[in-house]
Structure formats: C-alpha cells, structure tokens
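These notes concern the structure reproduced below.
One protein chain omitted, others in place.
Order as written gives the chain letters A and B; numbering starts at 1 within each chain.
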Amino acid sequence: MKNKDKIKSILIANRGEIAIRIAQTARKMGITPVGIRTVKEPNAYYLTQVDKVVDFPDREKNDVPEFLDIESLVLLAKRNKIDAIHPGYGYLSENAQFAIRCTEEGIIFIGPSPRIIQNMGDKVIAKEIAAKGKVPMLGGSNGSVDTLDEAIQISKEIGFPLIIKAVAGGGGRGMRIVRKQSEIKQMYHSASTEALSAFNNPSVFIEKYLENPKHIEVQIVADTHGNVIHLWERECSVQRKHQKLLEEAPSPALDDKLRKKITDAAVSLAREAGYVSLGTVEFLLDKHGDFFFMEMNTRVQVEHPVTEMITGLDLIELQIRIANGEKLPITQEEVKLNGWAIECRINAEDVQSNFSPCTGMIKALRLPEGEGIRVDKGVVVGSEVTPFFDSMIAKLIVHAEDRNAVIKRTLEALNDFQIKGIKTTIPFDKAVLHNEIFCNGNFDTSFIEKDMESTVHVEKDEEIFAALFAVSQYGKQNKPITEQKEDIDLWALRNRINNM
Amino acid sequence: MKKSYEQFSARRELLDKQYDETYVQKQHKRGKLTAHERILLLFDEGTFEETDAYIPPAEASFGKTVKAFGDGVVTGFGRVNGRLVYAYSQDFNVLGGSLGSRHAAKIVKIQDMALKTGSPVVGLIDSGGARIQEGITGLNGYGDIFKRNVYSSGVIPQISVIMGPAAGGAVYSPALTDFIFMTADTSYMFVTGPNVVKEVLNETVSTEDLGGASVHSTKSGVADFVYSDDENTILGVKRLLSFLPLNNMENPPLIKSDDTAKRVEDQLRNIVPEDPDKPYDVKEIVELLVDNGDYMEVAENHASNIFTAFARMDGQVVGIVANQPKVMAGTLDIDSSIKGARFINICNSFNIPIITLEDVPGFLPGTDQEHDGIIRHGAKLLYAYTFASVPKITVILRKAYGGAYIVMNSKGIGGDFVFAWPTAEIAVMGPDGAIAILYRKELAESEDPVMLKKELTQKYREEVTNPYIADEKGFIDEVIDPAMTRSKIITSLKALDRKTEYRPKRKHGNMPL
C-alpha cells in the first residue's frame, strides 16, 4: 500500500546527540536529515552533522520552547517540503497532538499513531490495557486525582508509601513519593505544579509505591503488519530522583525463565494495545522476582544503544522503516542476545554538589576509542553548555562478551574520556562500576543513596595531587620578583616633566 | 663595657621587653599579626630599618600619661622585591594604636622622606583613632597626615592597608590614598560607629555590617582589595607594588615572562556569542590576552559591570578596563563610571597604558540613575579617559552603542588605537531601538510586523552596525581576527612606547565631581 521509499527527508525535531544519532541512520538509508537551528544555540554541533539546516521560524511569543512548539515545527516541515518528522526523545516525542497535526498535514510522524500515544500517555488508560493483557500491576487510583481530598481518600485505601505521578509524565518529572499523611498536601501540590511546567498538564494519579525495586524495561518493536517482537530487556536501576544515569542490557537480575515471563508480558501488552513502532514497557521488579507494569514509553529511549549493541540492530532504522510501512526484517527467533552492554550518561553536572547542573564551554575533549566502544555525543571543543537544555552532553556505550568484561572495558574507556571546562558525571560512573554491589548485580533503585559510600570515584592519593598542585600554584603566584627593569628614555621623561 | 654602651644596651633590653611573648600572644589571639610581624612580611628579608623606635607618648593633657616605646606605631623603610618602600604599621597593642601627636609625627616623617625620595608609602592601619588623652594636639596630627597624603597624590603610590579598626578621622587618610586593602573579619572602617548610629537614628547595626570588609568591597566600593588574613593581605600589597612605578617619573617594572608576544588564541573566536543578548564572562578573554593569564583585579566585587585590573603584556604593565556583559549586560551606571574613572586616573598618574575591552549596550536607563546624577558621574569616566595621556588602546568585542561607545575610549576622545572584532556592532543605538524609531509607522501598518522587524534588523546590522563601516570611515583602525588580539595589542604598545601628548598648562583640570 505504501511506497517503499516514501520518506526522502526527515525533519529532526530535537537537538544534541539524538539529533546526530537520527541523522546518521537517515543518511545511511539515503534519506536527507534536516536539522533545526534555534536562537538559543545557533552554532550547535548537531547542526554540522545534518545534511540541511533550517531556521526555526520567528514567533510572536517566545513562551514555548522551540522543540515543544507544534505549529512552528509543522510549519517548518511543510514550508521545506519535508516528508517526515522524527521527534527523538523528550520534547514532543510522546505528544499525541503533535502526531495528529503531522498526520493532518500529510507529514509522517516517526512513531506510533496518535491513538496509541494518547492511550499509553494516559497512565490510566495504559493500566486498563495492561490489565486486559494480563500484565501484573500495583494498586492505586482509577484515573487521575483532581483534588487534594481525593488524594487523601485514596491514600487511606491503599496506605503508605505511595507515589504521585503526572498523568502525562515521564522521565521522573512531576513525581513525588509520599511516606506519611502529613506530607501529602505539599507533595500533591508540588507534583502537580511540576507536571504543569514540564508537560503542560497538571493531572496526576496515585499508585502504591514499591520500596527499592529494580527498574527493568523491555524493548518492543511492532510493524503495521501485525508483527510484534521484543529486543530483550534493559536494566536501568541506577537512578537518582528517577533520572536514569547508567543502563545495561541484558539485566543481571533475570534468569532465562524470568526473562521469558517478562518479555512475554511486554509483548502481550503491546499486542493488546495494537502497538506499532518502537516502544518500551517499563516494569518494577521486587526482591521475590515479581514484576509489575509501570508504564509504556512510545518513543526511542536515551538508553536504546545498549539494545543495539547486544542485538546488532539499528533501532532508529527499524523505527523509520516501520513508519514507512515496511515489514519487520527479522522474526523473534532471529533476534540475537550477544554479550553485554553498558551505557554511561555523561551529564554536565557537579556530582559533588548534589548533581547540580554545570554550565560552561568545552575547552578540550578526548574520547575513548577501541573495539566495542561507542560514543554518542552532542558537543565538541568550543561547544557551550547552557542552562537552556538538558544536562546530558554525551553517552558512552561499551560492549563486551560478558558483564565482568564490559565493566572492566567501560572503566578503561572512562579513564580515557576527558573533558575540560565543565564538571561531568564521569567520576560518578567510575564509582558505580567500582562498586561491589553493582558488580555482583544485587542493586536496585535505592543504589545511589544506600549502597554508594561516595558518589565519585577517587583514585589513590588523588587528594595529595590536588593539595600539592594548590601549594605549587600558590608558590608560583607569590614568588619573589628578581628580574625587573625600570628604564625610561629621555623623550618620555621630558614629556612627563613638561606635562606638570 | 663602657658606661655609654651600658645605657645603650639597657634601653635596647627595655624595648625588647615591651615586645615580649605576652605582647605577641595578645595580638595573635585576636587572629592578627603584630605590627612588626606585618612589616617583616612586607619587606625583603633583612632590609627593614626602623625609625623612631624609642619615642614615648607625649604628655597627656587629660588622664594618665602611659609609658611605652614607639607611641603605637612602627615606622621605617626597606626593600620590597628589591625596591625602596616606606611604611608605617600601627600597633594596636600599644595604647590601642591610638594616634597621638608623636605617633602622627612619626608617620609624617615617613611621608616626607618617601616624597623626597620618590618612593611608595604603605600604611598598615590598626588603630583605635585619635588619642583622647592628648586632646586636640593628637587630633591635629591627622591634619598633618592628610596634607602629605594630598601633596603626594599622583606623585608616589600610596597604599592603605586596613588590618584592624579605622574609625572617625582615621578613615580619611586611607580615603585620600590610591588603594585600600582590607583584611576580612578583623578590619572595619566607618566615619561614625554603630553606637552613634543607634543613638542618632535608632538603627541597630553590627560593626561588620556597618563597615566590614565585605560591605566596603561590594556596596560602598571603598576597599579595592579584600584578603582572608594578614599574611595574604600583605602578599596582595606586594603584588600590587609589582605593578606600580616608584613614582610618577618612572615606568612600572618590566618583568619579562616566558609567555610569547605573538601567541595566537583560537579560543578567542568562540567566547563572544553571536547572539548579542547573550552574556559571557569578559575575564575569560582577559585571561587569554595577558601574560600567563595572570591579572590582579581591582574592586572585584564592587560595580562588577565594569572590570578593572592590572596585568602584563610582554612584560609591560597595563591597566585593563572592560565592560562585563555577565553583570547587568555590561551597561554603564553611576558606580561603574566612578570605578572606571578612578582606575584610569591611577593608570595615568603612574604611566600605565590603558587597554579597553568594549562591549557596552549603553548607559543604564531609569529614574534612579538620572536622579542620582548619571550625567555628572558618567562624565567622570569620559573626563578621565579623555584627559589620560598614557597610551590608550581599545578593542571593541561586540556592542559599542551611542554615548557609551564614545566614552569608552573612542577615537574621537583620543584613543590611540581602536580595533574591532568581526562580532562588533558600532552604532548610535542597537537595532531594536533604532528600528522602533525609524520604522514606527511601517511596523504599525504591517501585516506581519515580526517578519518585517526581522528583515529590518538584518538590514540594519548589514548597513549600519557592522564594524567595516566604522573601519572605512577611520573610526576604528582595523577589524582584527580575535585570535590575534594579543599580538596586535603588544605591537601597538610598542608603537606607543614613547608617546608624547601635551595638555595646556593649568593649575588642575576640573573633573566633574
């Protein structure tokens, strides 16, 4: 029904490393990647990595961030006769309205249909679908909780701890854990305000909160021809305030039996949802090996490269082909699980002062190289890290034959990964990979607060290096001055005297 | 031993006894070094010669006459990095460092000798104020000191270092000198203390909040430098002296470093954002321009929208004046105009070339500024720049708009060399303002005013603000590659080395005060 080469150009409605990642695959497929220049970073690195750059249109009001402005983006695609829009992750990637507007204007939205986005984005409907698919779930509110009184009522039914989440949420924003009755008022309001500012929708719902679970997610790929397969799981339990920091595939917590159960559940849910495109089913796994449906993400994930490393597949390519109406090129049986992969997010953050965002210019950059090492980066030397955007500037992905080998290789790669000008999470990543509990796989989402003595890895005698460096700098600064000249010629002196 | 020597030694012993361990500990317990310890830190080892060490206090006209040596101040001279410097150091341990007539006479002697020999004076201040016991005789001593402060002004560098209290009349000697240092937490300066403030205004304020180092280095701008303790304060004084000549006839010391004059800095092309509304830190640029990235900032935390610092370029001392886009977009206001003017005056007095790095959107608008006299105060900066006869070099980094552009050492007021980076925008006003005035009607009638405004802005930038127009008219000497700025400035400094420029003879100019 659809022409195989329908998509000839893609407008990338995103920035940074994911814009570059999408451009790479597009170019490989013979499709023109088009980047969007914004006034916030007109000289960004990603603009040099696309085949064509278009300027974000002028607007009357600038209150909505560029990559969240549906009408301007649709206008851009139309004006430049671009076939498709890839939203990347974050921003409008899970916005049904955006998908609807694209479809209305005859632009292919690379992602699921608006209906699926809508259903999965509405955490209440998503849970209904999961129930139909017989996927295990935690108790909570049936639908959004619109008043504080309602929230208090539900808390009485399900007890504490509970979690308040944004209906339109994702990525940890608009989420609050409530442990006792007295906290519910403040937490309800702050979740709601944060949801409003992050997703433009203040609605929240409530769920029973599982203490210290593992976070396991299953990658789903489904085409328009009714084929639904999974590409194994990813473990994303290394989190801080619900923000993932380090991910791996496969998960050390699953044996073959549990792996089958959890991937079957994900496929069953996707089928029940009539899912099409790339998607991720997120689960919480408790200590007894019981897992519960959390949510389904209808976009490409930040951590998709670990799946690519163990399966040898290009997920962005699959996503584009599906959007083009093509059949999946592989069957479930053909999906390999080869070795182990880890992804470290390199964020511009000051880990030692509470992971606070760190801005500045990249003054020098050295990247690790070698077999099984991949760096997806959004910056180069001279790039400015500004407070306007997310703090993630690069991802280090490492692949090796097994978990021990990949931990070792990743540590080596992190030692070679050097960035000057800003503080990054590299010392944190090292600390995780050196941690015994992480290495033996018995970690959960409380890992950072409970199991890490220090959030940064300190090398032997490192503080003595710092101390000595400070002392030597001080000595240099206050060195007595021996070589000095104070001569003056007569011409200048005459001038000085005459000017008195 | 001969009898005459016996008396000599006995006197010496008595003096040593005055400065015994309990004397030292008394001051150390306050977190302060003694007057002598401070002096010894300042001078090169073994070079300090003390004067008038045995002078006792004058007779009290009220209360008891105290017996002590030195009358609460240590005076003398020595070498700082090999150069002759005179100094006095008030001794809080002897009569609270209070200023009696002989105390004042000792300081005056030092001031006179320094002026006769063309040498800097460093005053280390730690004093309870005028000695009440001596009545008006002590007080008169301040007048003697002030007079010499003023006579020496612009002839020899005078540096005041507040390392303890300085209250009442005592604050005006520092105020008349070129630079004021303060030691954090243990020094304060005010004309009237917290007790009087409480009595007169019924306002409760602590010593620190009224006149501590943090107040004077931020709000009032009285202190040019603040350091964390006595030792670092004195290291700071020594560092400052290394940028200053001994007097107004000499050049500041030339200290060659291993930094090359022709250093090309590619990074300079990246620091100034293309977006004219985006801030950046001008200090990053300064660091890349000067020898070894090393500079000494003056009044760092006061009126930070203007940056002033001493540094060296190919060994030669320069004074740098830069608009700081990071603070208030680098606009000029009252405080920054005064700060800049004062710094330029000092540079001109002491033969220090002035390098101006310009990125100024204009003067700060508003009723506060207008009512407080931005016209008069802004004129100070204009006057100082125009009057200065030392070499003056300007590099326009980005914005150079309107009156502020003229003020910041433009060609018109006597800039010797004016360079511009390709990012420079030179015009009567920025595009937004200009287009709003010139195309008011068109914009109002337009169907798509946003688009029209964008087109006009683009046109304005191309036809009006770009630096090549100013270049062709000769208002700037050259549009330069930012990476080459250091070598351009150094070459220009060398070309201006023997610059001679006469001003008409006069008693003194009439700077708008």
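Convention: a contact is a pair of C-beta atoms (placed from the backbone, for glycine too) under 8 Å apart; a residue touches a chain by one contact, two chains touch by 3 or more.
The working rule: contacts and distances are computed from a predicted model.
Missing chain, UniProt protein name, picked from "(2Fe-2S)-binding protein", "Biotin-requiring enzyme", "MucB/RseB C-terminal domain-containing protein" or "Oligopeptide transport system permease protein OppC": "Biotin-requiring enzyme". Interface note for the absent chain: among A:L148, A:A466 or A:L493, the touching residue is A:A466. Across B:D185, B:E265, B:D481 or B:D497, the residue that sits in touch with the chain not pictured is B:D185.
The missing chain lies against subunit A, touching residues 173, 186, 190, 193-194, 197-198, 350, 352-354, 356-357, 359, 363-366, 381, 387, 389-391, 418-420, 423-424, 426-427, 456-475.
Taking the complete complex into account, residues 28-29, 31-33, 185, 227-232, 236 of subunit B touch the chain not shown.
Operating definition for what follows: only the chains that are shown with their structure count from here on.
By the touch criterion stated above, subunit B contacts subunit A in their complex at residues 44, 81-82, 235, 238-239, 242, 245-246, 248-256, 267, 270-271, 273-275, 351, 389, 450-451, 454, 497-503. Against subunit B, the residues of subunit A that register as touching in their complex are 39, 42-43, 58-60, 361, 363, 382, 384, 478, 480-489, 491-499.
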